[in-house]
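All protein chains but one are shown in place.
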Amino acid sequence: MSIAREPGLAPVAEAPLLPAQARGARVAGMALIGLAVLVALVFAPGLEGAATFRLSRPTDPWALPDLVVPALSFAWVAAGVLAFLGARQFLRGGGRWTGLSLGIGLALAVAAFLVWATAGKAFSLTGMLQATVVRAVPIALGGLAGVLSERVAVVNIAIEGMLLAGAFTGALIGSVLGGWSGLVAAVAVGGAFGFLLAALVVTYRMDQIIAGVVINLLVLGLTSYASSQVFQEYRHLNNAPVFRPIAIPLLSDLPVLGPVLFRQNLFVYGAAVMVAVSTWYLFHTRHGLRARAVGEHPRAADTLGIDVYRTRYVHVTMAGMVAGFGGAWFTLGSVGRFDEGMTGGRGYIGLAAMIFGRWHPVGALAAALVFGFADSLQQKLALLGTPIPSEFLAMAPYVATIIVVAGLVGRARPPAADGKPYVKE
Amino acid sequence: FTACQVTDTGGIDDNSFNQTAWKGVQDAMAGLGVSGRFLESQAETDYEANINSLLGGSCDIIITVGFLLGDATKAAAEANPDQEFSIVDYAYDPPIPNVLGQVYATDQAAFLAGYLAAGMTQTGTLGVFGGINIPPVTIFMDGFHRGAMYHNAQKGTEVMVLGWNPDTREGLFTNNFDSLDDGRAFAQNLYDEGADIVLPVAGPVGLGSAALADELGTDALKIIGVDADLTLTDPEKAHVYLTSIMKRMDATVKAVIQAGMDGSFEGGVITGTIGNGGVDIAPFHAFEDAVPAELKAELEAIRQGIVDGTIRVGG
Amino acid sequence: MKVELSAITKRFGPVTANEDVSLRIRPGQVLGLLGENGAGKSTLMNVLCGLHAPDAGEILIDGRPVRFRGPGDAIAAGIGMVHQHFMLVPVFTVAENVVLGVEPVGRLDRLDLPRARAEVRRIGQEYGLAVDPDARIETLPVGIQQRVEIIKVLFRSAQVLILDEPTAVLTPQEVEEFFRIVRSLRDAGKALVFITHKLHEIRAIADHIAVLRRGRIVGEADPGDADPATLAEMMVGRPVRFEVDKAPARPAAPILEVEGLRVLREGGAQALQGIDLTLRSGEILGIAGVQGNGQSALVEALTGLAPVAAGSVRFDGQDITHASVRARHRMGIAHIPEDRQKSGMIAKFTVAENMVLDSYYGAEYGRGPAIRWPDVERAAARMALDFDVRTPSVHQPAGHLSGGNQQKLVVARELSRDTRLVIAAQPTRGLDVGSIEYIHKRLVAARDEGDGVLIVSSELDEILGLSDRVLVMFQGRIVAAFDAGDGPIDRNAVGLAMAGAGIGDAA
Partner (left out) sequence: MSEARDTAMAALMARAAPGRAAVEDLVVVPVFAVAVALLLGALTMLATGVDLPTIGRSYVALAVGSVGSLNALSETLTAAVPLVLAGLGLALGFRAGLFNIGAEGQVLMGGMAAVALGIAWPGGPALMLVPGCLLAGALAGALYAGIAGWLRVATGAHEVISTIMLNLIAYRLVDYMLRQPFFQREGRADPISRSVPDAAELPRLLSGLDANLRVHAGIFVALGAVALAQWLLFRTRLGFEFRASGENPDAARYAGIRAGVVIVVAMALAGALAGLAGANQVTGVLGRASPGFSAGIGFDAIAVALLGRSHPWGVLVAALLFGALEAGGRQMQVDAGVSIDLIAIIQALIIVFIAAPLLVRALFPWGFSRGRTGGGA
């Protein structure tokens, strides 16, 4: 007897698409064609002149000339490419190209929109990118805090509260003892709230989402109470120094990249380092492996002698410290003083960045940058005087987040044990 | 005599009108010997309840702050005709006999500030942004813009004002009154586009802009404050404020309390103008020497013009 | 290394899982631990490997008492366990799983994966356990996953290996292969504990046998002088019948006709590559095959849970290829799902709610939008009595029932409806002989009432004992067919087909 295989096992490429897949591909195709039509019919008509994007300040060592884009031609080219991508998607189905096509398509549409809005005018592209990075910092750090705790399967709704606690502590201690002390204290207090979250959910088995919501309420109450009871009377307790930008020699002189990446303050570099370190930690080290095991299959980790509870405590506390650092950005890295509720929901957006970034530090950073971009974009558009009401421009980052999450990410997979309490036998 | 204040949701320490009005009460406490207290509103649903809890004789005058309390104040005033009320930033038409509205011709002061800024800019570009696109905010932006344009017309300059287009009535708005970080980011945005003087019209948000100016240095960026003289209410950053567009709510509030004590209280409207000192620009403080004498003289002339009506700041 | 359990007692609240249990485990020997479900086998071994602390008694290693504060201590002492439910992280690679907890590291805590891979290969060669160290666990068949579990234990230089029901998921050929591994480990001087409730296996491999019932040791024996009937009686406490009692089938008209059925996995690969089969009313059709060869996809396609990419499914002549799950329920298709905990019931719902999980919408439970709970509860009580589901009350959360009773609950729910076709996936997995006997009887009864019955099981004995016809699935297609009408089916031939051989013989 021999092991016979039927000749011509159907190769993967010819496999008929599942209806859902085919539909997804078609929807993506239609969306792209829709964008093409939008660009062609709404942006292109009556477009005149060129859009000027300033890349350098006159004071920069290597000044680049302005980037001048002929608006009408650009719009037509963009529409053409979009139509091509859409048609391809529609006819051939997508498979793994769907995401890429959609990504390119969205980027093109945004570029076309930007050129349309800027036609005949000018703005500083470098400034916009710099703002993108700056505004991404607290979101990226919030997202990273989310990654660290959800990788050990503790859902962290409390990021917002941890950011706020960090901001408050940074302002208070920073005012009294100076910036560095403020920073250390902010990290410590963030860590303390992380520890509290861990204690509530690990030791006292409180529902993870309730625990997070409650910590947010608690921190909001405590900081608002303290600031109205204390800061109002003692102003000098709410006047912290701000960490100034540090120009990295040579690199900071690069055109565009220099100001965007290498002329930033401690928090930007800190966020970059933390993302890099935690990526290394989670995916290349022994303790990272153990942490991920705890998030995926805590019982397995337990049977191998890994202390699930301790691992959760440690990582959620670390997450709190990262969020505390991110919170300090609001005060020590930006405006030097605390104001009630000043994090303004950035922690929740960080949570979104974490999911959008697929529970990966780099993903969370990328998502935060998308958000920061949409944010700085709307500010530029408001300056350029587009006919769009300012309220709608202000929605841009949120709408962008929804579109990206719906269109590009879809059903991302969280760590298998995420949100589930682990009960030792 | 007891004066009671109800804040809007901004809270008593908003570095803006609630705080300025409270300063008026405090001045009255110090100067007139009255006692005063305040109630903070957490949410709009609190307004009515807060006013109600002050009724019943414990307060001789109730001062409500902000146009958002307009409805609640009216309802309470009509239900309690013997209680004296005064509301900041709001006027009733027709007037209510027991409510005195306090409103301000802010654009007059903003006009001066616009002219000053146009005279001071090195880059030929000014920036302005607001909290939300609503008239109490945009009136500053309008006045500022017209003041700068007046400078252009008078002196042949080509100063640009970024962030507000008085024709389309669209511009740069943070859409909130509490994110200090937005204040910084929006000022940075304007600075990137060349502005070296920025007017943030968004309450405490402007403190974030001041932090940026502090960091960049006042050669690169100066800030114009709103509502109060920010060199006094934000002493830590006093050096970044070129001037402030003041709504002297403290003065009008104190005057209203005085009237209540004298028995001269009467319902209606008082309007703060340049003429009666209800609005003005603040002294230049740190920039006293930097502002050329010639410019100071021109500002004085414009002030006169506004008072006697030869210069119209309105649209 | 000699390990001794001395007078171990372990309680979970009111349940006493182990009482006064003493056992000796010797190097170079396989100790067979036998017992029905819930006898306390896993608990006892969990105590030994440090997962549970005993309430009384102690563990002695080479005569000295030890206390384990956690599994880490037991591992350090050389005790390793392959758990009944695999303890592998599905998204990790083989190498990562093997080293987890005792990772080789370089500088800065860096995980030394090359060394981990080399270790996996080395152990693989030494004991004949070849596995690709870079394969992700979730892509591996269970048989290979089990090897990974064993490598994991060996990597920790365990001297004592505990194997908790290791053969439940293997084909007969794989079991043979597995026994070879066990023997080579024994010959290498390891001490092994082999847990099972399958009598022939324990007699084939064990050097010594201990039987647990209700948490106590009820007897010990040598494989040579213990006959199956005695062992079974020791286990259950009463005489047991091994054969399924059934009359010859009287097949009628086809109830289920499947043609050219194709189903895709996520990512586009084909889980089913064109299945044709016909099932008649009044017969039991068994689908044999090693897990992961498309049986689950077949069941999902037949029950409407997975979309069909090509081909057709006809039920009683009617095309149901794209009918919804609910529509199929209404037509009289019953489905006993493979994993009762995950998809068969809702642990927090009461027994009553679970009993109507897929029939709550029926007119018998109320009109309009409302459900009449008293009617539901009465029906649930009736089903519980009819199917011997042991529960104190229908208001009890189903999660509190024992495993066997949970499965009986699912069977009761599915078979109590007006059924015409019963699809049963792994209907007796993990159950003891008593429960198995009962569920088999029920399935045969369904057949005798004229239902078509499709049974999918990786338990070959179950397939052979129950089925009137047997189809063997391999890599998404049917590779062999056997008919019990022609005389007893050759166990060996089925086993070979399951391994992919003998496709030429397919009928």
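Order as written gives the chain letters A, B and C; numbering starts at 1 within each chain.
The working rule: a contact is a pair of C-beta atoms (placed from the backbone, for glycine too) under 8 Å apart; a residue touches a chain by one contact, two chains touch by 3 or more.
Keep in mind that this is a model prediction, so the values were computed, not measured.
Within the full complex, the chain left out of the display contacts the shown chains A, B, C. From the options C:73, C:358, C:448 or C:461, the residue with contact to the chain not on display is C:358. Residue in contact with the omitted chain (choice from C:36, C:377 or C:432): C:377. Checked against the hidden chain, the listed residues A:84, A:180, A:195 or A:398 yield one contact partner: A:398.
If you put the missing chain back, the residues of chain B touching it would be 9, 37, 39-40, 42-46, 48-50, 52-55, 67-68, 70-71, 79, 93, 132-136, 175.
Taking the complete complex into account, residues 13, 303-305, 324-326, 328-329, 335, 337, 342-349, 353, 357-358, 360-361, 369-371, 373, 377-378, 380-382, 384-385, 391-395 of chain C touch the chain not shown. Residues of chain A in touch with the missing chain: 200, 203-207, 209-211, 213-215, 217-218, 220-222, 224-226, 228-230, 345, 348-349, 351-352, 355-356, 389, 391-392, 394-395, 398-399, 401-402, 405-407, 409-412, 423.
Going forward, only the chains that are shown with their structure count from here on.
Of all the chains, the one whose CA centre sits at the greatest distance from that of chain B is C. Work out the mean CA point of chain B and of chain C, and you get 75 Å between them.
In whole angstrom, the spacing between the mean C-alpha positions of chain A and chain C is 44.
Centre-to-centre separation between chain A and chain B, using Cα means, comes to 36 Å. Among the residues of chain B, none is found touching two or more other chains.
If you check the complex, the residues on chain A that touch chain B are 123-124, 126-128, 130-131, 134-135, 227-228, 231-232, 235, 239, 242, 244, 330, 334-337, 339-342, 344, 375-376, 379-380, 382-383, 385, 387, 389-391, 394.
Here chain A touches chain C in the complex through residues 1-4, 6, 9-10, 12, 15-21, 95, 284-290, 292-293, 296-297, 299-307, 416, 425, going by the rule given at the top.
Interface residues of chain B, counted against chain A in their complex, comprise 11-13, 40, 133, 162-163, 165, 168, 170-173, 175-176, 178-181, 183-186, 188-190, 192-193, 204, 207-208, 211, 214-215, 235-236.
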